[in-house]
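Of the protein chains in this complex, one is absent; all others appear in place.
On to chain A.
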Amino acid sequence: MGNRYTWRTSIVETLAILLGLVFLVPFYYVISNSLKPFAEILTNTSALPKVLMFDNYVNAFEKLNFLTVFKNSLIITIGSNIVLVIFCSMAAYMLVRTKKKISNIIFMTFVAAMIIPFQSLMIPLIKTAGNLGLLNSMWGLVFMYLGFGSGMTIFLYHGFIKGIPLELEEAAIIDGCTRFGVFWRIVFPLLKPITVTIVILNSLWIWNDFLLPSLVLQDPELRTIPLATFFFFGQYTKQWDLALAALVIGIIPLLIFFFTMQKHIIQGITSGSIK
């Protein structure tokens, strides 16, 4: 093995780079064609655009109502993350620290429910949500993400909190801190690493989710990015110039998020998957 960069390594490296390029081919096709006029897409799909043309983007940006749609996605994702982090960390903390049968039962119920596929409860969910007045509202959707995300989030917090020593909390209580205060001042700051992981995993899921928002949000003004993309495609089927630009616009926010958070995302996935 050794540390030297051998011939063998350079061959492997070349092959790996070629494979990486193959992986990127779909992105090449989408981006390069999004910069061409419609006729050129049809005749010269594989070639680079003759002239870079941004008209498709301007058009798609307006037709997608991108600013509104982006704002909706942002509100829903951030809102859901906040409630998930606050309420699940509190619940997981209490479930770990209260050594009672009930804690165990509640925790196991949350974990067991993780295997329920969304499809097997979406039909009555819409009815229940209608009765509760949660339909067609972003806050209703946020409340639903709190319910659906709670299993995984509590599971991750639970595992992490078990590793935090009690002494710190006891000392704080002797100093006159309330349990509520102990949690927010002492414990919660210690949860930062797992909170980052949780926020990333939940953000990727919620930002990209299509099915739930499509069932809950009927008003076009409330559409998220995946929803808007879906309806855009329905409306402009085969109008590839507009459609491709819309796709690129839709994935740009995520790519920016990824490149600023890359290190955390990789760590998050690694630690999030170790159960």
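One rule holds for everything that comes next: a residue touches a chain if its C-beta (ideal position, glycine included) is under 8 Å from a C-beta of that chain, and two chains touch if they have at least 3 such contacts; residues count from 1.
To be clear about the criterion, contacts and distances are computed from a predicted model.
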Listed names "Raffinose/stachyose/melibiose transport system permease protein", "Peptide ABC transporter substrate-binding protein", "Branched-chain alpha keto acid dehydrogenase E1 alpha subunit" or "Circularly permuted ATP-grasp type 2 domain-containing protein", matching UniProt entry of the absent chain: "Raffinose/stachyose/melibiose transport system permease protein"
Hidden-chain contact residue, picked from the options A:Phe54, A:Phe118 or A:Trp139: A:Phe118
Per the touch definition above, residue among A:Met94, A:Leu135, A:Ile164 or A:Ile186 touching the missing chain: A:Met94
Contact footprint on chain A, counting only the chain that is left out: 1, 3, 5, 9, 12-13, 15-17, 19-20, 23-27, 29-30, 33, 41-42, 45-46, 87-88, 90-91, 93-95, 98, 106, 109-110, 113, 115-125, 127-129, 132, 143-144, 146-148, 150-151, 154, 179-180, 183, 204, 207-211, 215, 226, 229-230, 233, 240, 243-244, 247, 250-251, 254-255, 257-258, 262, 266, 269-270, 273-275
